[in-house]
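Only one protein chain is missing from this complex, and each of the others stays in its spot.
Let's turn to subunit A:
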Amino acid sequence: MAGPVSIADLAESVSMYLDEIAPGLSGRQAFHGKVARNVLAIIAREARAVSLAAEGDWYAARTGATGEAARREYCRLIRSGDVDPFDDGLVARMSTFVAARLAVDNPGFSTLARLQETE
């Protein structure tokens, strides 16, 4: 055996199964079948992504909270003006975070390459 079966491997195995039954589907079922394959691809990419934790850690370091609460608290700081929404450094930081998530959600989306070109 090559090693334990990972979450990504499991997602891809279900995707292969969907490929198998796809020819028998039509209409809404066929469309949702395609969307389901995309969803499984997102799961596989997210499971293999190494850089996603950085964003959460960054909010945590700036708010003293953790997880979801840290991100919300950071949103509140932008809204109240305590964090400057026009700051170039903040834009650059967010660009890195968004690029890491977009590489999981939809790596073919054109703006991803355009953001990385200008980094």
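Keep in mind that, in the parts below, a residue touches a chain if its C-beta (ideal position, glycine included) is under 8 Å from a C-beta of that chain, and two chains touch if they have at least 3 such contacts; residues count from 1.
One rule holds in what follows: contacts and distances are computed from a predicted model.
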Hidden chain of the complex, named as in its UniProt record, picked from "Phosphate transport system permease protein PstA", "Phosphotransferase family protein", "Quinol oxidase subunit 3" or "ATP-binding cassette domain-containing protein": "Phosphotransferase family protein"
Contacting the left-out chain in the complete assembly, out of A:V5, A:I21, A:A53 or A:M94: A:M94
Residues of subunit A in contact with the chain not shown: 27-28, 31-32, 35-36, 38-39, 42, 59, 68, 71-72, 74-75, 78-79, 81, 85-86, 90-91, 94-95, 98-99, 101-102, 105-106, 109-112, 114-115, 118
